[in-house]
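All protein chains of the complex are present and in place, except for one that has been dropped.
Our next item is chain A:
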C-alpha cells in the first residue's frame, strides 16, 4: 500500500520535471510549450494531492531516498503528517492554477518567452514541494534557495518595466535576509546536535538548554517570518506579488508564503518540543500587528494586486494569531485548546490558499481583459464579465470571512482560540490579551470586508470609467474553470469541516493527543460545555428563509414591477467622472488613521479665480510609517557604513596582500 503512495508522489515530481524540460524543449512553439508545461503541472498536482490524501488517511509516513551525497547529507523526501498537509495544499492550488495558466499565458504569446515561463512555473512547484517534503537541513536549504531564486526570476519576468525590476531587487534582498536567519538557526541546531537530518533534530533538540532553544526559535521566527511577510518584514510582499505574472502571484501568495508557516511549525513543534510561554506571546503579538496593519495598508491601495498582497500579510497575521495561541496553550498544558488553536491555524492555511488563489486569479482575469490593475480606471465589468465578477465576489466574501464560505470557519476557530485564552488560562495578562486580540481580529475582519467592497465595487460595478473598461470580453474558459475549482472549494470547506479535520487531526493528534470532531460542523468538546459551528445549517436556514420570503411576497402582492431609469444625480445626467473612486472610497479610513499612513496631500487649483477653477489636481500619497521610520534609516546607515568601509578597498595590490597575511596570522593564532 505504501509503495503505491510513494509511486504517486514520485510520479508527481516527475511530471513537474517533465513540464520543466518539455517547456524549454518546445520553447519555439509557444502554444505547445504552454500546453505541455501546464498540463503536466496539472497532472503532477493531481497525483501529489492524491498521495498527500492517502498518507493522511492511512496515517503512514512515506519516505524515498533519492541521492546519498555524503553519509549525513542525503536528498531524501519524507512525507509525514505535517508535510502531507502542506503537500496537499500546494497540490490543490497547483491543479487550479495550472488550469488557469493555460488560458492566462496566451497573453504572452509572441511577446515573451512562454517556454521559459512554463519551465520556471514547474521548477517553482517542484521547489515548493521539495521544501515541505525533504527531511535534511542541507537539502531543505537548497530547496528553499531554489524556491526563492526561481520565484525571483518569475517576478522579474516582465523585467523591461523599471518598477518590476525594483520590486524584484527588493524581493531578492529581503528573501536572503530571511534565509540568513534560517541558516543560522539550522547551524545552531547542528552545533548542538552534530546532525543535519530533521529526525535527529526532533530527537535531540527537545533536551537543549532553554537559552539555546530560545535563540533557535527567535532566529527561525525572523527567518521564516520574512518569507511569510509578517509586518514589519513584509516590505517585499506588496511589491513582488503584484509584479509577478498573475498565475505566479496566485501561487506565491497562496502557497509560497505558507512554506514559511510549515518551516516555523516544523521548528517550533517538531524540533524544539515544549517551549516557554513568551514564544506564544511574541507570535501572537506579531500576528495582531500583521493582521491589523496589513489590512489598514491594504484599504488604502488602489491597485488590486497590491491590495491582495497586503491582505496576504493580514492573513499571515491571522495564522500567526492561531500559532501564538496554540504555543501558549501548549506551554500551559491545555491540550484540547492547543488542538483547537492548531486546527484553526492549519485550517486557515488551507482556506487562505484557496480564496487568495481565487482572488489573485480574479485580479489576473481583470488584468488580462483590461490590461490594468488600477481600479480607478475600471468600472462596470460585471456586465461583460459576469463569471469573473461572481467568482471574484465569492473569493471576496470568503476573504471577508462571511458565512457560508470557508474563510468564516477558520476565523471562527481563531476567535475561539483567542477568547479561550482569557476564558481558560488563569493569568491576568492572557485574560486581557485574549479579548484584545479578538477585538483586533474583529477590526481586521471589518476592514477586509470594506476593502473587498471598495475593490469589487469600484472595478466591477457602476459605469466604466475609461474606454478600456468599457470594451472588454469575458476571459477564456480555462481561466474560468481554474477559478471555479477554487470557488467550489470555498463553499465545500465552509460546509464540510470534516473534510479538513480528517487531515488536520492527524497533525494535531501527534502534538496534543486530542482532536476536534465533526463532519458537517466544527465541534470543540470542552469538559462542561462545548463550542460548535455549522455553516451548512446556517446555509439551509438562509436558503429556506429566502424561498419563504420570495414565495410569500409573490403570493401576497405579486411580482415586483421594475422600471429602469437613470441614476438620480440631482437632476443632471450622470457621468463616469462623478462616480466615487477607489481613492475617495477609502478616504475616511485614511483620515481616521492618518497617523499611521503618513499622508502627503496636495490640492493644486488652476484658473484665474480660486472659486471657479479650470482644473483641479488632487494628489494623495501615502507612505507607511514602517518604511519611512524603520527601513529608510536602516538603508541610509548601511550605505554610510559601506562608504566608510570603502577606505580599506584601496585598489592597491600590496595592501590586499597585507590583508591576506594578517588574516592568515590571525587564523593561525585562532586555531593554535
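Going forward, a residue touches a chain if its C-beta (ideal position, glycine included) is under 8 Å from a C-beta of that chain, and two chains touch if they have at least 3 such contacts; residues count from 1.
The working rule: contacts and distances are computed from a predicted model.
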Protein name (UniProt record) of the chain left out of view, among "Phosphate transport system permease protein", "ATP-binding cassette domain-containing protein", "Cytochrome c oxidase subunit 2" or "Formate hydrogenlyase subunit 4": "Formate hydrogenlyase subunit 4"
Given A:401, A:507 or A:626, the one touching the chain that is not displayed: A:401
Touching the absent chain when the full complex is considered, from A:419, A:470, A:492 or A:620: A:419
From A:71, A:211, A:560 or A:654, residue that would touch the chain that is not displayed: A:560
Residue of A:138, A:367 or A:533 in touch with the missing chain, whole complex considered: A:533
Candidates A:461, A:491, A:605 or A:620 - the one touching the absent chain: A:461
Interface with the unshown chain - residue positions in chain A: 379-380, 382-383, 397, 400-403, 408, 412, 415-416, 419, 422-424, 428, 431-432, 435-436, 438-440, 442-443, 445-447, 449-450, 452-454, 456-458, 461-463, 521, 529, 531-534, 537-538, 541-542, 545-546, 549-550, 553, 556-557, 560-569, 574, 576, 578-580, 584-589, 591-592
